[in-house]
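Every protein chain except one is present and positioned as in the full complex.
Order of writing sets the chain letters: A, B, C, D, E, F and G. Residues in each chain are counted from 1.
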Amino acid sequence: MKKKPKVLILMGSDSDLPVMNEAAAVLAEFGVASHMTVASAHRTPARAADLATGAEKRGIEVIIAGAGMAAHLAGVVAAHTILPVIGVPLDASPVKGLDALLSTVQMPPGIPVATVAIGKAGARNAGILALQILARSDRSVAAALKAFRKRMAREVEKKARRVESAATPL
Amino acid sequence: MKKKPKVLILMGSDSDLPVMNEAAAVLAEFGVASHMTVASAHRTPARAADLATGAEKRGIEVIIAGAGMAAHLAGVVAAHTILPVIGVPLDASPVKGLDALLSTVQMPPGIPVATVAIGKAGARNAGILALQILARSDRSVAAALKAFRKRMAREVEKKARRVESAATPL
Amino acid sequence: MKKKPKVLILMGSDSDLPVMNEAAAVLAEFGVASHMTVASAHRTPARAADLATGAEKRGIEVIIAGAGMAAHLAGVVAAHTILPVIGVPLDASPVKGLDALLSTVQMPPGIPVATVAIGKAGARNAGILALQILARSDRSVAAALKAFRKRMAREVEKKARRVESAATPL
Amino acid sequence: MKKKPKVLILMGSDSDLPVMNEAAAVLAEFGVASHMTVASAHRTPARAADLATGAEKRGIEVIIAGAGMAAHLAGVVAAHTILPVIGVPLDASPVKGLDALLSTVQMPPGIPVATVAIGKAGARNAGILALQILARSDRSVAAALKAFRKRMAREVEKKARRVESAATPL
Amino acid sequence: MKKKPKVLILMGSDSDLPVMNEAAAVLAEFGVASHMTVASAHRTPARAADLATGAEKRGIEVIIAGAGMAAHLAGVVAAHTILPVIGVPLDASPVKGLDALLSTVQMPPGIPVATVAIGKAGARNAGILALQILARSDRSVAAALKAFRKRMAREVEKKARRVESAATPL
Amino acid sequence: MKKKPKVLILMGSDSDLPVMNEAAAVLAEFGVASHMTVASAHRTPARAADLATGAEKRGIEVIIAGAGMAAHLAGVVAAHTILPVIGVPLDASPVKGLDALLSTVQMPPGIPVATVAIGKAGARNAGILALQILARSDRSVAAALKAFRKRMAREVEKKARRVESAATPL
Amino acid sequence: MKKKPKVLILMGSDSDLPVMNEAAAVLAEFGVASHMTVASAHRTPARAADLATGAEKRGIEVIIAGAGMAAHLAGVVAAHTILPVIGVPLDASPVKGLDALLSTVQMPPGIPVATVAIGKAGARNAGILALQILARSDRSVAAALKAFRKRMAREVEKKARRVESAATPL
Partner (left out) sequence: MKKKPKVLILMGSDSDLPVMNEAAAVLAEFGVASHMTVASAHRTPARAADLATGAEKRGIEVIIAGAGMAAHLAGVVAAHTILPVIGVPLDASPVKGLDALLSTVQMPPGIPVATVAIGKAGARNAGILALQILARSDRSVAAALKAFRKRMAREVEKKARRVESAATPL
C-alpha cells in the first residue's frame, strides 16, 4: 500500500482513532491508500483549513471527517474544498451522538456534507461511500465493490443457514 | 440540456416534487442533465429496484433519492447499485423530518447513504454534492464549482455590506 | 413441533438472534411453529423480497421482522406481501432504538407495518400479536390466549401478594 | 354495506373523527363494514373496557383505536380482549404526536398494540392492516388487497410519467 | 406503623419495587403508613380499576403509581378515582423513561396525573408530594415537613462546608 | 365568588394568561375562589419567593404555577412552601414546550412539583388536580368532582352517539 | 451612538437579521455601540476567521454569533479569538432550532461558546449577556444593568396588577 493516498481521513481528536480506523480499514481491504490524521476545527482551525484547501492538489479525491459533540469538522473542511466530504458523527457526549449527527448533516444550502451513521457503523460506511465515489473513475474499484456486495450477501446467507438450522424448516 | 442525464433524481411521491426540484434546478444551473421520476420503496418496490439496478448502465453517475416519513427509498436504492446514493430526508409528518432523517442516515454497515439536510436546503445540497462527485472526473464541473463558491462568497459579502450600512462602522 | 411454520421470523443480522428468539419462544410456548432466518433489506434485498413474496404460498400467515438502525426490513417485506407484517425495532445504535422505531412505524399510506415496542419486550409482543392474528381463524390458539391472559393476571397477583406481605395491610 | 361490522374503530374524542375517518373510509372502499364510536380510556374507562370485552362476541375481528397525548386507549382496549388491536397515535399536543406514539407502541410484554404511523397516514394504514388481518380468513379481501396493491403501483407509475414528462429522458 | 395506610403505592411490575420503595421509605420516615402492591394496567386491568375505585372508602388519601414504557397505570388509576394520583415514570426501556414520562404526564383534559421526575428521584418526590397533600389536613405532617425542609437545608450546608474546606475562602 | 381564594395561580408572564385562565375557569366552575397573578422566577425572584412563602398564612391550599422555556417558576415556588405546587409547562419556544416540561418535572429529590400536560390541557387539569387535593378536606368539592366525572362520561357518550349515528350499527 | 463598537454581531445569513436585531437593539438601549454584519462559517470561512481574528485589535470586547441549522458560526469564530463568544441558535429548519442549539452549545473542551436560548429570546439575551461582560470593566454599564433589572421587575409587577385586577383579591 505504498500508493499515493486518495482518501484523507480526518478526526477531531486522537481518541476518535478506534472508530475512524474502520474507515481506513475498509479502504485498505480494497487496496486504496488513505492518509489519516488529527485536525480540530476548534483547536487547530488553520490546520483543518490548510488540510482541506491543499487536499485536491495532493491527489486526494474524497475527504472523510469524523467528530463528536458540536461536530464542526466536516462542515469546516467542506467549506475549504470542492472535494466530496463525508461526515461521520461520533458518539462522544451524554446525548449519544445526536448532537454530532445534527451538527454534521444539517448543513446550510451551498456546502453539503455527505453524512453517514453515528459511530463505527458510520465510519465503515464512510470508507465504502468513498470507494463508491472513487469507483466512478476507477473500474477496478467498481469491480471490487461489486464483488464485495456479493460477498456480503453470501455472508448473510451463511448466517441465515446457521440461524435456520435450529429452526423449523420452511 | 439535451445531454444524457448523469444524475437520477428519485422521490417517493409526486408531492415531493416542489422540494426535489431544488436538486434538479442546481444541476441545471451547472448544465448537468438529470432525470427525475417517482418511485416508491413500498408501493413500487420492483420499480425502485429496477431503476437503481439499471442506472449505472444508462450512464447515471449519482442517484439522489428524497423521501419522507419512514424514508426507505434511498436505502433501498443503495442496496441495488454501487453508484453513490444521496438521501434527502423530507419533512412530511408531524415529527418534522426527524423520522426521515434517522431512516435515511442510520444505514447499517455495508450500504451507505450520503445523507444531507432535511427538506429544501438538503435537496439543493444533494444537487451540489452530486456535482462535487461528478467533478472528480469532469474538470469543467470542478471549475464551475470553484466559480460557484466564489459567487456564493461574493453574495454573502454583498449582503454583509447591506447589513453593515445600517450599523456602526467597525 | 414438526408442524408447518405459520409465522416467518426475519431479522436483519444474526446478532439480532438473542432478541428475536423471544418471538420464536412465545410462539413455541403456544405450539405454533415458526421459521426463523436472516435477511437484510440492504445486503440481500432480493432474498428479503423473495422470502416476503413467497411466504403466503408456503403457508405463512404472519411475518415478524426485526431490525435496528435505519430499520427498513419490515417495510421492505411489507411491500412484497399482503400478509400482516409485524415490525420489531431493535436497539442497535447509540440513539437507542429511536431510529429503528421511527424507521419501522412511520410507514407511508398504503403499506402498513404493525409496530411493537423496541427490543426484547417488543419481540415477545410480536409473537403474541402474531398469535392474536392466528387466533382469528384458529379457535385453539384463541382459547390458549385466553388462558395465557388469566395466567399472566395470576402471576401479577402472586407478585402482588409478595410485595404486599412486607407492606402495611390495606 | 348493511353487513355486520367486522372492525370496531374507537377514538378518544370526537375531535379525532376527521383523522379516524380515514380508517373507516378505506374499509368501506373494500366493502368491509366497520362500527365507529367514541370511548375515552380516562373519561369513560368502563365504556372502553366494555366495548373491548364485548367486541369478540359481537363478531368484531379487529379493533382500531386512535388517541392523542398520553394515548392510553389502544393499550386499555388491548388489555380487555385477545382481538388484534391496532393503535393510531394522533398529533394532538405541542409535542406533535411523539407522546401518543410512545404511549401507544411501548406496551409492556404480554399485551401488544399493533402501532401504525402518527396521524392521517397511520389512520389509513390502520384500515389497510385490518384488511390484511381479515384477509387471512377471507379470500375476497385477500384478492381485493392484491388488486389494490397493483392499483397503487399503477398510480405511482402514472405520477412518475407526469414528473418525467418535464424531465430529460433517461 | 400499625396505623391504617393513607397512601396506596402501586407499581406495574414487581421489578419496579427497588425504585418505588423510595416512596414508601420517605412516607415511613414521616410515620405515615402506606400500602404497596402490584397492579398492571394491561395484565390486570380489573385489579387496577378495583384498587383505584375502592381506595377512597378504605381511607386512602393519595395514590402513587409507578410504571415504565407505555406507562398507563397512573392514568388508568386516575380514571377510577377522584383521589389525587401521583405518577412516577420509570426508566424501563431503551428510550430511558422518556416514553414513560410522556405517557404519564400528557393526560387529556379532565383526568390529571400529578407527574414527578423519572426514576428514583421521582419515586422519593412522589412520597414527599403525598405528604404535602396529607399536610393540608394534618398539622403534624405539616410540621414534620417544615422540619424536614430545614434538615435538608442544613445537610446541604454541611456538604457545602466540606466542599469549601478544600477551596480558597471567599 | 367573594370567598377567600384557596388556590394561588402564578404565571411567569402576562402573555401566559390565555392559557392559565383555563385553570382559573375550572376552579370557578366548582365555586372555588382563586387568586391569579404574575411572578417571574427570574425577573422578580423576591416577589415569587414572597408569594410562595406567604401563601399558606393567607389561606392558600394549593399553588398552580405556569411557565414556558426554562420554566423555573414552579420549582422556585415549591422551594419556598410546603403547599402542593402544580406545574404547568407552557409551549412558549421553538422546541414546543419540551423545554418547559423537563424544566418543571425533573425536580431533584426533596422538592417535588406535581407536573401536568403541556399547555391548555395541562392548565385545565391543574385546576382539576387542585380540586382533587381540596376535596381531601372538603366534602362538597369531592361530591362536585364525582358529579363532574359523571357529566364528562355522559358528554363522551353523547358524542359517541353522534359519531355512531353515521356508522354501521354494532 | 458614534462611539467605537464594543460588540461585534455576526449572523450566518441576512435572513437572520430580524432575529439578531434584538441583540443590537438591547445594546443600543444601553448606549453601547455594536457592529453588525454577515459572515458564513461555510460560504465565507476566511471572512468569518478574519473578522474573529481581527476583532480584539479593533476594540471589540465581545462577539455575538447567530446561526441556524448546523450552526457552526459561533464555534468557528470562537476558534479564532480569545474574546468571549456568545452563540445564538436560530430556528431555521424543520427541527426547530434543536440542531442549532446542539451545534452551538456542545463545544469540545478548550473552546467554549456562551450559548443562549433559541431564537429572538436568545438574541435579546445575547445582548444583555454582552452588557454583563462589559459591565465588569465599565461601571456605567453595571449601573445601567442594575436599573434595567429594577425596571424589568416593576414591569412584571405592573402586569401582575393588571392580571390581579380581574382576580379575587388575596
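Here is the rule we go by: a contact is a pair of C-beta atoms (placed from the backbone, for glycine too) under 8 Å apart; a residue touches a chain by one contact, two chains touch by 3 or more.
Computed from a predicted structure; not experimentally measured.
In the entire assembly, the chain absent from the figure touches the shown chains A, E, F, G. Within the whole complex, the absent chain has one touching residue among E:L10, E:A121 or E:L145, and that is E:A121.
Touch with the hidden chain on the side of chain F covers residues 12-13, 40-43, 45, 49, 68-70, 72, 75-76, 78-80, 93, 95, 98-100, 102-108, 110-111, 113. Although one chain is hidden here, its contacts on chain A can still be listed: residues 1-5, 8, 11, 13-14, 17, 24, 33-40, 43-44, 47, 58, 60, 69-70, 93-96. In the full complex, the hidden chain is touched by chain E at residues 91, 96-98, 117-119, 121, 149, 152-153, 155-157, 159-160, 162-164, 166-170.
Methods note: only the chains that are shown with their structure count from here on.
Minimum number of contact steps separating chain B from chain G: 1. At the far end from chain C, in terms of centres built from Cα atoms, lies G. For the pair chain D and chain F, the distance between C-alpha centroids works out to 34 Å.
With centres set at the average Cα position, the gap from chain A to chain G is 35 Å.
Multi-chain contact residues of chain B (touching two or more other chains): 13, 40, 43, 69-70, 93, 95-96, 98, 105-108, 110-111, 113, 117-118, 121, 149, 152. Looking at which chains touch one another, you get A-B, A-C, A-G, B-C, B-D, B-G, C-D, C-E, D-E, D-F, E-F, F-G.
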